[in-house]
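With one protein chain withheld, the remaining protein chains of the complex are depicted in position.
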Amino acid sequence: MNLTLAAKDGRNQPRDEGRAESPLAVRGLTVSYGEKPAVFSVDATFRAGAMTAIVGPNGAGKSTLLKAALGIVRPLSGKVTCYGKPLAKQRGRIAYVPQRASVDWDFPTRVIDVVLMGLYRQLGLLGRVRAGQMETALACLDRVGMREFADRQIGQLSGGQQQRVFLARALAQGAELYLLDEPFAGVDAATEKAIIAVLKELKAQGKTVVAVHHDLSTVPEYFDRVFLINTTRVAEGTVEEAFTEAHLHEAYGGRLATAQMSVAG
Amino acid sequence: MGLEFVSLSLPPLLIGIFAAIACALPGNFLLLRRQALIGDAISHVVLPGIVLAFLVTGAVSAWPMLLGAGAAALVTVLLIEIIRRVGRIEPGAAMGVVFTAMFAGGVLLLEQSDTSSVHLDVQHALYGNLESLIWLDGLGWASLLDWEALKGIPPELPRMFFTLVFVCGFIFLLWRPLKLSTFDEGFARTLGLPTGLIGLSLVVVAATAAVAAFDAVGSIIVIAMFICPPAAARMMTNRLERQIGWSVGFATLSAVLGYVLAGYGPLWLGGQNAVSAAGMIATVSGVILGVAALAGPCRHRAGAPAG
Partner (left out) sequence: MLLEALTLQLGYNATLVTIGATLLGIAAGATGTFLYVGKRALVSDAISHATLPGVGLAFIAMVLLGGDGRFLPGLLLGSAVSAAIGLLCVSWLSTRTRLAEDAAIGAVLSVFFGLGIVLLTVIQTMSSGRQAGLETFLLGSTAGMLWNDAVIIAAGGALVLALVVLLRRPMTLVAFDAEFAASTGVDVRRTDLAMMGLALAITVVGLKIVGLILIVALLIIPAVAARFWSDRMGRVVGIAGAIGGASGWIGAALSATAPDLPTGPIIVIVAASFFAVSLLCAPGRGVLAAVLRHRRFRARVHVRQGLLALAQEQPIYEGLTLRLMRRAGLIRADGVATEAGRAKAARALLDERRWQLLRADPRHEAAAARYDGLTPLETLLTADQIAELDRALKPEVAT
């Protein structure tokens, strides 16, 4: 058996292509909770200025990939670079929208306070919130259509509204790279529309968007690039290149029919 | 009235108030982080800490004991964390294992060592002796301006005061990171905040308050003040800033009302002797919590559960 097994599909493209400029690149990333890797030896190079969907079946490691890339969970092995440099030096260029279920919505805080958290790097430990910064925060709420809720306690919002507040906070960060974990999970249709409009706006401004996404039917409409994952990388590329029947089969196996059926239904 | 009040009541009253606030402040964050019982664990292990300090130094003096208690609190927190992570045990059970074992060890050490000559016993550790912290040189309000008389003030008073200043300073300085990492730890990490370190420093500050307060008032107040005023404040408002304000108010009210009721309540009822001030302060804080839980404007959970 010879060693030149390198494939021709998107799977094993050279690892270092475009890494230096990439807003987010991971190499050989393995994350494990316990004894079974949730993500195994994944290489990914997210393209600047593009909207990329991370797609895969339930439990395929989509969110884990994102969290490990951001340093929220610690990987077993692998490296992450952000604009060619270690992540720690680039925090200011990244904004993150976590899964809605990850926080305590009963927390005593208002919508506007949550958005102001996005300005933490500007405010520092003791800096007072100036009028201009308050304006920025309110403008971000405006962009997601939540301005009139600024004084509400966050637990009094609907799921979709909570998601929009999270997005407003990310906007307030004024970042270049936006990472979203299941932004459309459990939100109403109006919110989904509002969020996608904001994301498209960001793209038009030249920002990079990466989102974990589970609804296959909307992938071509919303995104221009796809990263297919099922523990390992299955495919990476434009929607035309990577979002193919064959790759989906590989990622979803027997579950593809069900996934598509739920899409249709 | 003035004379008796300044020498007999003012120092314990102030110490009680300072201790209550110093515990209630970090208690707000512990409550929101679902770590309310850390205060319980810490205050149980103070006993083995001071017993060990006594065995090492052979004397009952304040600083070694405070250090011993602080060290015991840190060891506890680390042990809980290790057992929780390494043994994959839920935090409540890990806590229960550690603090009961250490408390039992402390009691055994105490019984085995010759402490009969010094005032060191389990009951003192549990409910302190607030009433005995009197100021013999305080001969009226004027003494407050008299340097010589001030020297005779119970040392617990300045110690508790500086502890309170330290706790306030910590909360003020780290307000934003504390709030951020308590609300949304994952997001805080993406900002580069050292969330693990922030959590640990909060526990250290809580332990400092607990140890200093314990010395003056015993551990029962400490546990009550960590939880009851913040929990009652939680029912009053939906904003963290105001919650902190309410909790300070409730802590002060508990301390004052508890002290007064313990000292004068039995007299009003025709008894002759005062009852335990520490116990009464804890009881009052519980009554306040009960009222807030029955009638507080924000006593119910907000909105639908996420997810």
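Order of writing sets the labels: A and B. Residues in every chain begin at 1.
Criterion: a contact is a pair of C-beta atoms (placed from the backbone, for glycine too) under 8 Å apart; a residue touches a chain by one contact, two chains touch by 3 or more.
Please read all numbers here as calculations on a predicted model, not as lab measurements.
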item	value
Selected residue (touches chain absent from view) among B:Gly58, B:Gly87 or B:Gly196	B:Gly87
Interface with the undisplayed chain - residues on chain A	1-7, 11-12, 14-15, 27-28, 30, 32, 35-37, 40-41, 76-79, 106, 230-232, 246, 249-250, 253-257
Sites on chain B contacted by the missing partner chain, in the whole complex	31, 34-37, 39-40, 44, 83, 86-90, 92-97, 100-101, 103-105, 107-108, 111-112, 122-123, 126-127, 220-221, 223-224, 226-228, 231, 234-235, 262, 266, 271-276, 278-283, 285-286, 289, 293, 298-302
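By definition in this document, only the chains that are shown with their structure count from here on.
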item	value
Residue ranges of chain A in contact with chain B within the complex	67, 70-72, 88, 91, 94, 96, 98, 100-110, 113-114, 117, 120-121, 123-126, 153-159, 162, 169, 186
In the complex with chain A, residue positions of chain B that touch it	32, 173-177, 179-180, 182-184, 186-187, 189-192, 234, 237-240, 242-243, 301-307
